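Up next is subunit A:
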Amino acid sequence: MLEITPLHYSVLSAALFMIGVIGVLVRRNIIIIFMSIELILNAVNINLVALSDQLQNLIGQVFVVFVIAVAAAEAAVGLGIIIAFYRNKETVNIDEMSLMRW
Partner candidate 1 sequence: MLDTFVIPLLQIAVLVNALLVTVTFLVLMERKVMGWAQARLGPMRVGPYGILQAIVDPIKLILKEDITPANADRFVFTLAPIMSLVPALVVFSVIPFGPEQPYYIADINVGLLFIISVTSIGVYGIILGGWSSNSKYPLLASLRASAQLISYEIAVVMTLVSVVLTAGTLNMIGIVEAQREAGLWFAFVQPVACVLVFIGGLAETNRLPFDLPEAETELTGGFHTEYSGMRFSLFFLAEYANIIVISAIVALMFFGGWMRPFPNVEALAFLDLIPGWVWFCGKIFFFLYLFVWIRATFPRYRYDQLMAIGWKVLIPIAIGNLVLTGIAKVVL
Partner candidate 2 sequence: MEAFVFYLLATLILGLGIMVITARSAVHSVLFLVLNFLLVAILYVTLSAQFVAVIQVLVYAGGIVVLYLFVVMLVSLKKAPELRSDSRRVARTGLLLAGAVLAELIAIVWYTSANGSAPPAQAASDFPPRLAGDAMLNTERLGWVLYTEYLIPFEVASMLLLVAMIGAIVLAKKNL
């Protein structure tokens, strides 16, 4: 227990991943779903950094940088869509977002 192996980090990552997945599947507020996706990305990042440390290899950290860039892009576009949608339908409930156009 006292020695922290990459497995520990993997479990932590998996658990955080799960929390994110549950959030995506259960919550209906699209903003919270987006935040859950951020949690999922973070879970992946933890794994990458932990393995990068374990393998003494920087690729993991490089990928974290890319993941963060993608997350930023995703957040910007996603939130833009939410704003546009909210302006039209005054809702952020994902169940009501069933139409492709309105």
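Inclusion criterion for the candidates: all candidates are chains of the complex that A comes from, given by their letters.
Everything below uses one rule, namely that a contact is a pair of C-beta atoms (placed from the backbone, for glycine too) under 8 Å apart; a residue touches a chain by one contact, two chains touch by 3 or more; residues count from 1.
Given the structure is predicted, the values throughout are model-derived calculations rather than measurements.
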Neighbour of subunit A by the touch rule, complex-wide, chosen among 1 or 2: 2
Contacting residues of subunit A [partner candidate 2, same complex]: 1-12, 14-29, 31-32, 34-36, 38-39, 42, 45-46, 49-59, 61-62, 64-66, 68-77, 79-84, 86-87, 90-96
